[in-house]
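Below: one structure in structure tokens.
Excluded from the complex is one protein chain; the other protein chains are retained at their positions.
Labels run A and B following the written order; every chain starts at residue 1.
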Amino acid sequence: MGANEQAGVAASAAVAALAKANARLADGKTPLVKNCWYIAGWGSDFTREPRERTLLGQSLVFYRTQGGQPVALLNRCPHRSFPLSQGKLEGDVLRCGYHGLAFRQDGSCAEIPSQTSVPPSTCTRSYPVAERGPFVWIWMDDAARADESAIPDTSWLVDPKWNYVTSYLSLQANYVYLQENLLDLSHFTYLHPSTLGTPEYARSPFEVSTTENTVHISRFVAECDVPPIYARTGIAGKMSRRTESEFVSPAMHHASAVLSDLQPEPGKRRDFTVYITHFATPETQDSTHYWFSFARDFALGETEVDEYMRQSAITAFNEDKGALEAIARIYRTEPEATGAEIHIKSDQAGVAMRRILLRMANEQV
Amino acid sequence: MGANEQAGVAASAAVAALAKANARLADGKTPLVKNCWYIAGWGSDFTREPRERTLLGQSLVFYRTQGGQPVALLNRCPHRSFPLSQGKLEGDVLRCGYHGLAFRQDGSCAEIPSQTSVPPSTCTRSYPVAERGPFVWIWMDDAARADESAIPDTSWLVDPKWNYVTSYLSLQANYVYLQENLLDLSHFTYLHPSTLGTPEYARSPFEVSTTENTVHISRFVAECDVPPIYARTGIAGKMSRRTESEFVSPAMHHASAVLSDLQPEPGKRRDFTVYITHFATPETQDSTHYWFSFARDFALGETEVDEYMRQSAITAFNEDKGALEAIARIYRTEPEATGAEIHIKSDQAGVAMRRILLRMANEQV
Partner (left out) sequence: MGANEQAGVAASAAVAALAKANARLADGKTPLVKNCWYIAGWGSDFTREPRERTLLGQSLVFYRTQGGQPVALLNRCPHRSFPLSQGKLEGDVLRCGYHGLAFRQDGSCAEIPSQTSVPPSTCTRSYPVAERGPFVWIWMDDAARADESAIPDTSWLVDPKWNYVTSYLSLQANYVYLQENLLDLSHFTYLHPSTLGTPEYARSPFEVSTTENTVHISRFVAECDVPPIYARTGIAGKMSRRTESEFVSPAMHHASAVLSDLQPEPGKRRDFTVYITHFATPETQDSTHYWFSFARDFALGETEVDEYMRQSAITAFNEDKGALEAIARIYRTEPEATGAEIHIKSDQAGVAMRRILLRMANEQV
């Protein structure tokens, strides 16, 4: 028996065990988690021109009232299913472009042109939304259970002591794999060699902790050189570096990195912090809206630093997009692949998160 | 309970009742009605060059004999399924471009090159066709039941007292919704504001009458201004307007509009009539060949009027195409939409027609 055959025998034993273990993890076929606040878009996506966006497989229409409130309605006239995004705003009412039925921001119908009365059942669905800094969040589950206090904290995006940039990628892959990618630091060296990856960092020890619904990774490097993204801002000298990464919810992953000057000059600041926040909203089962923000508490007002951070983030996250989409193509033609995947030491956080995601998906009504 | 939730509760009660009611109406998934004469194409589509066209999901080949008769055959050699439309005519016989089997216009095989004899089972299907004015009609059901007397009247298209123009649109939507659109006058104001729509006309009273297999709408406006399309021809003054719209068959909708001068000058004509006839032939379950003719009994021989009518029709009917295709995209991703649609007062004729269409589909063998 050669190495190839031995490996083959071992592999088939492993396949049976794996299939069982992997069935406990969320994957690309796991139902989407609906009872969660997701990013619907930037505030600037909600204007006086109705626009379409698909979230969680549902086509929605976005607009903004004259008073400035963002509105999200089911993008389907209840009469003949015409997309309301092709209609026109009259004040705060959206009029369908086919037969002229008009809908208020709560989804109720204000007028049916060919009738004198409007039955109350003539309505489209309205979704709770909440604007926070540059983003509008949306609740796609039962509106009665929408609780704005459950929206994750992003208060630094409205804090003058912070600067941030933000951007967006359309990802042709299921969001579970994006969330797993974000909890995995071992791929930096190989997928991001020229942007994020350094072999030393990838191999530095880390600690994973979990709560019922979150997964957290901590890393501490006692002494390191200033990474390029900081050096750019004039920071120099020997530093320690603490990074914290968290799966906050199906909709959000938050990472912070604090660089501390080991020998700060008198009167100079010691700590420099960046917050990189990733927002994943399933567009469909197989595609994901991916927003991210990159915030810092130093080099405020320096637009060159803004631009550098934006470009660094776009470049690096496009590498993730490329990898996740290449894998998604494999999954499409070889659907047996997911269940056969093995796990390695650095998957600890990702696997914990996928177990949570599967439970969340199964628990919802 | 807010307006949104109230509407939600009312909507779910309505959904159950609607699903039941809507199950009695033809929709985009209803089997196509085969026992009906449909337009196959313009006469000019049948030439000495074989050409392919798909009708009712079936690929056909069209050609014209040396004697001038249009021919429609199943576009599939019975030997190795090569499309006969890629073959060549030899006299009235169509020779397959792969192995040279040759077929007569009745579908029988005239020659198999590698054999001396031809078994009678070697044949392709031939479809009854009939040429009427600029169009060729086809019968796709059992040929034994083809009865040319069932072809709807379009005699004005060969009457020198009439002028007409004709055109074609390829519609990526099921034909049921086109037929419904044609019976619906309430959308003019919203979908065709710059071509057909006037709020007054949309709100004018109408009467719906049905027979076993047809649906008819009448409208009468006692006094109105001359619509632009007539004004263009020099007609002026106060008029009455009578319009009649009819679902004639799954293949045809016919509308007539008679404008009558309320104070005709002595010796001048009183009535001016246009016939707008729509021909819907399912290409597949999800796409439709849409021909239309626009005929008039005045301004004869004026080619500028021809061109104006053609362009007006194309512009307006392209608006319908856009709406029906936008809805078809919604139906594709949200297949539950059809069954949940509500009906309004102006749907009376369309709903009656869809009930007839469903019965026709269910009655056929």
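Following the convention adopted for this analysis, a contact is a pair of C-beta atoms (placed from the backbone, for glycine too) under 8 Å apart; a residue touches a chain by one contact, two chains touch by 3 or more.
Everything numeric in this text was worked out from a predicted model, so none of it was measured.
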item	value
Touch with the omitted chain, as defined above, among A:Q105, A:T122, A:Q179 or A:T338	A:T338
Where the missing chain touches chain B, by residue	54, 57-59, 75-76, 78-83, 86, 95-101, 104, 106-108, 112-115, 119-123, 125-126, 143-144
For chain A, residues in touch with the removed chain	2-8, 10-11, 13-14, 177, 184, 186-187, 189-191, 202-203, 323, 326-327, 329-331, 333-334, 337-338, 340-346
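Everything below uses one rule, namely that only the chains that are shown with their structure count from here on.
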item	value
Inter-chain centre distance, chain A versus chain B - centres from mean C-alpha coordinates, in Å	47
